[in-house]
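Remarks on the structure that follows.
Note that this complex is displayed minus one protein chain, with the remaining chains in position.
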Amino acid sequence: MGSYIPSTREERLSMLESIGMHSFDELYADIPEDLRLKDGLSLPSGLSELEVARKIEEISGKNTRFPHIFRGAGSYHHYIPAIVKQVTSKEEFVTAYTPYQAEISQGLLQSIFEYQTMICELTGMDVSNASVYDGATAAAEAAAMCRDRKRGTICVSASVDPRTLSVIRTYCFGSGAPLVILPEKDGLTDIDSWNAMDTSSIACLIIQTPNYHGLIEDGASIANAVHNSGARLIASCNPIALSLLETPGEFGADVAVGEGQPLGLPMGFGGPYLGFMASTKDMMRKLPGRIVGQTTDVDGKRAYVLTLQAREQHIRREKASSNICSNEALCAMTAAVYLSAMGSAGLEKVAASCMANARYLLEQLTALGFTRKYTGEFFHEFVTICPCDAAVLSEKLAAHGYLSGLVTGQSEMLWCTTEMNTKSEIDGLIAVIKEVLA
Amino acid sequence: MGSYIPSTREERLSMLESIGMHSFDELYADIPEDLRLKDGLSLPSGLSELEVARKIEEISGKNTRFPHIFRGAGSYHHYIPAIVKQVTSKEEFVTAYTPYQAEISQGLLQSIFEYQTMICELTGMDVSNASVYDGATAAAEAAAMCRDRKRGTICVSASVDPRTLSVIRTYCFGSGAPLVILPEKDGLTDIDSWNAMDTSSIACLIIQTPNYHGLIEDGASIANAVHNSGARLIASCNPIALSLLETPGEFGADVAVGEGQPLGLPMGFGGPYLGFMASTKDMMRKLPGRIVGQTTDVDGKRAYVLTLQAREQHIRREKASSNICSNEALCAMTAAVYLSAMGSAGLEKVAASCMANARYLLEQLTALGFTRKYTGEFFHEFVTICPCDAAVLSEKLAAHGYLSGLVTGQSEMLWCTTEMNTKSEIDGLIAVIKEVLA
Amino acid sequence: MKLIFEMGAPGRGCDLIPPCTTPEVTVNVPMRKKALHLPEVSETELSRHYTDLAKQTHGVNDGFYPLGSCTMKYNPKINDAASLLPGFTNIHPLQDTRDVQGCLEVLSSIEKALCEITGMQACTLQPAAGAHGEFTGLLLIKAWHESRGDSKRTKIIVPDSAHGTNPASAAMANFDVVNIASDEHGCVDLEALKAAVGDDTAGLMLTNPNTVGLFDPNIAEITRIVHEAGGLCYYDGANLNAVMGVTRPGDMGFDVMHLNLHKTFSTPHGGGGPGSGPVACKDFLAQFLPGLRINEQADGSFTEETAAYTIGNVRSFSSNFLVVVRAFCYILTLGREGIPEAATTAVLNANYMMHKLAGHYKMAYDHTCMHEFVMTLEQEKHQRNVSALDIAKELLDHGIHPPTMYFPLIVHEALMIEPTETESRETLDEAVQIFLDVLAESEAHPEKMHEYPFKTPVRRLDEVGAARKPVVRYLYSNE
Partner (left out) sequence: MKLIFEMGAPGRGCDLIPPCTTPEVTVNVPMRKKALHLPEVSETELSRHYTDLAKQTHGVNDGFYPLGSCTMKYNPKINDAASLLPGFTNIHPLQDTRDVQGCLEVLSSIEKALCEITGMQACTLQPAAGAHGEFTGLLLIKAWHESRGDSKRTKIIVPDSAHGTNPASAAMANFDVVNIASDEHGCVDLEALKAAVGDDTAGLMLTNPNTVGLFDPNIAEITRIVHEAGGLCYYDGANLNAVMGVTRPGDMGFDVMHLNLHKTFSTPHGGGGPGSGPVACKDFLAQFLPGLRINEQADGSFTEETAAYTIGNVRSFSSNFLVVVRAFCYILTLGREGIPEAATTAVLNANYMMHKLAGHYKMAYDHTCMHEFVMTLEQEKHQRNVSALDIAKELLDHGIHPPTMYFPLIVHEALMIEPTETESRETLDEAVQIFLDVLAESEAHPEKMHEYPFKTPVRRLDEVGAARKPVVRYLYSNE
């Protein structure tokens, strides 16, 4: 049996005695007899570390690790620099709690302040919080920020990631907010539909760019239309793409959110990830979650502290802007280390490689008879109509070590490339597809 | 091209200017023109981190990682607790230099002081140094400690690991010390031969226990004979076995040495390992390498410092006890963390498992027609005469994922088990051997 | 200490990514106009910067961390190692079920273990944190009432001693919050509860042991009252560490609950997250669970399906998976005997400390506590103007992370101490001595108490100024 209790049974008995008790049961005198677990837990006995290590390694071995990955759709395979892993495994960062005691938490607080700054730089927004759970919950929380008594309906573009939509829908089920879907046209948000709608009760429109199909939305026109209706625009963005594309701040979004996983976090079967959230200055006090602010100590020294806590649940309880307490602080730090290691030039290089590889892949697929489903400009993902059954193709590619694009229909596949893919790898993929099609 | 230079070329040019130079070449004005490398190095251009990571992972993939290991012969497959890896990867420990500045190196110094104490406990000796390169060099250095003008010959038992012997031989080639081999009898040091020899010029006898064949030597009788001749006894020991077996201190060795790799260091294709060295008090000042001692600071606070440096090369130069400068400090710390994590009870459990598994394996092999080459008591290694060609058997086992015992002759194999082997794993091995023999 | 933006120089950086191997492209869409301004630092600078930040961060290994309600136990290193296995980290969340059998085994195994520990019948690992779990659990309650066409149940009862997340979660789920006062023992006032329940009661949210560290002896009666009124009972698992393996929320009558894996199951908190807040529930609520339900087949393989009346998803993918892996290893390690042993020791340690401090510090409730206890500095505040905050800040100078301050709200000048089971007797004894020394100091030099801490990297901060004129990002000087 494993245990992390320092004291031996003898020591514990002596401690028990010192407080005037004679059995461990006495500690639990308040628990009614009939509520006590009589026969103990029906679980296996504990294991030594070696056994645990063996078992977990064996279990992890039951997963298929693909050497070649062409799938994205919300989780992206990017290079994680060694320094990122090393820094974020530092014991102090890993084991600390939320920095309530600022005097002994300056390292954490400063790292989040730096993270907030980088998110503002990336998104072009004024204010960032210290993270929420993932990109989808960030979108749902952003929607809640925009609601007021007059405008309570949430509108989501049909081109948003269906998982994000699902989360927004669940949050709306909670809050009772009506939810409407804005249709798409050729894979892009159909802003004409918006203009044709009665938008008087709509609090916000949520778009994603590049959207679920990989297409880059016309942020400026959408923002214009949304603002003309008196609603707010929430833009969910890919943080890598933000190094090159027009920022939500520039095209006029009120809240920018997104999935921070591409910024140095492993795919990890879906988590922990990182929801980033940034807004214009005037919405700052509606942001959910932690925000770190700069201040000074009694000696006038620059310092950092959790601030604007009057928004938060532990102060405002049922009137808080959100119930969030634990966020994804270490993931936020990971993103900050990643962005610092990459620098602007590095991040732009990653983004440019993502785009170039996607176009090369598209070109090669096209030569094999694949066609694009949509025509718009895209970042690093695109949907093809395959000249074969997509699921069958995916399975055959898997057998060759290729994680194909995501099957999104009978003959549809959503492909993704990143800087991790190389020309020769793509050529390899194409060769296998050729074989499969033959 | 990768680089770890912070300053940009522009910054460097400006620094150059500030010292009154106009080209980087000027820095090298002292190097005669004809000695300058004209066309640069004939090496590939540098790589980005991602490329290096890929390349090194690919290369490491060319090795065969055996899931089942039954080989020892100087490198042992033991469990390395997670805490050991975590502690010894701490940046401060990894990146520091030798603790010359004691005031900012107390952590390192104390860790070595603790290591020395544990080695003394393990070996039963009075004094330990702070490590040498590996077990073999430790034996060679120990031999040098024992020589004087009257007694210059080194005697090594034939049952010592041939690699250790080879290193001693090389060191003897250096020092000019005559080397004689003491024969073995049924795999054990033949002390009768010693008694029959002219030992007047022999400085020391080096034995290993458990020896290369896995057999446990009769340390006390050997020590008695050696001391009766006026020579010294050097015993090379397995540190795991020392938790159970009579210690060199108890059987009367003058210097105890050994390979510290089993104490938390990976097999790592042979290094870095750890040579431990401990001696009686009267030989302390002959010990090579670093020794950490306890002292106090000016405020009377307990503290640690490199001590007895008058033995060392940087003070005594050609009169030093050895030329050693860099040792294996981080490996020594690894051993200390390992021993602390295991504790006496844990280490004894490891040793007992090693022994029990070996006997079970021997029993199973015996049932298949294998016979023991030697009859003596053994620890966790033993030599069998195989009922087949040993090399062929080894190759066939490799194809099934088993790293067999080491082939030591046409039909001879030196097997090893540790706590990592289980009954079911041994049964699996036996099943494959059965198949091979059939 | 410099910000990373104040370090480095234009053109500096790390060489991480090779040149692209496919032809360069341009896209015909609006590009960003304002140049992206990220740090330009070499790896030396970057690495040293975070080394400096780490030195100014207090983690569990830096000293005793009795932060009440947060269960800051030691974080075993084997769990971290397991979460770094490439067979977990390199798995795309949208791989075929066939290709993620290992991940599903982890999820399925821990779901079963959590059900056993909580006395529940179903579990989802999707929620990313405790508050996220609360919200999820409340949605299950909401969905259940709705499924029965019972639309009048709009109220959630929350004791005034509750964690702030409870009412906030209820509000997010669009429930009205009914606060009920605690009785003089800090427990639920049965009469107040009876008065509060009715046919508009959707449910009750309760922590037990409660936030003053006491196990509510009337717990069965409490859940009965709520059930009889037609409401459901939600258990806030924040304090589960006190009773795991000893008693089970399911057996107490709770219908749904969350667990904090980063508290009870030793996964590290990462300076504020990632956590993991699984929700466990009784069978009748399983049909509403979010995410994908995992089923073990007869052949030992795992399949996934959506619950019949699922509330949908509360985040994109399965879970904070790599956090879950850590907790899974922890449960494997402790097992059936280790889990109650951990709980009992946590309770013992708390009572041991309470016993040694009582008589010096005033306990808010003079009763055997569970895994934590609350002291009140009300008298010191009143007599000498020394507050709980002052005491906490002096503790900083002694290398101890202060207890939770000013919580629960029902205790004035509260300091809530939770030692956890992973602290040795020596650590507890040393901490007790420090607490006593600090109290003595506050008696001898009450005026000096407002000055502490002196030895920390920075001293007391201007929090008011920070909130009044928020500076929440660095601005480059040339902007």
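Miscellaneous remarks
Just so it is clear, A, B and C label the chains in written order, and each chain counts residues from 1 on its own.
Here is the rule we use: contacts are C-beta pairs under 8 Å (C-beta built on N, C-alpha and C of every residue); 3 or more make two chains touch, one makes a residue touch a chain.
It should be emphasised that the depicted structure is a prediction, and the values quoted were computed from it without experimental measurement.
Hidden chain, full complex: it touches shown chains A, B, C. Between the chain not shown and the residues B:V127, B:I154 or B:A253, the one that touches is B:V127. Interface residues of subunit A with the unshown chain, by the touch rule above, are 1-8, 10-11, 46-51, 81-83, 85-86, 91. Where subunit C meets the missing chain, the touching residues are 7-9, 12, 15, 42-45, 47-48, 51, 61-63, 74, 76-77, 333, 422-424, 426.
Just so it is clear, only the chains that are shown with their structure count from here on.
Separating the CA-averaged centres of subunit A and subunit C is a span of 20 Å.
Averaging Cα coordinates per chain places subunit A and subunit B 47 Å apart.
In subunit A, the positions touching at least two other chains are 49, 53, 79, 81, 86, 91, 419. Within subunit C, residues 12, 14, 16-17, 41, 43, 51, 76, 78, 80-81 each touch two or more of the remaining chains.
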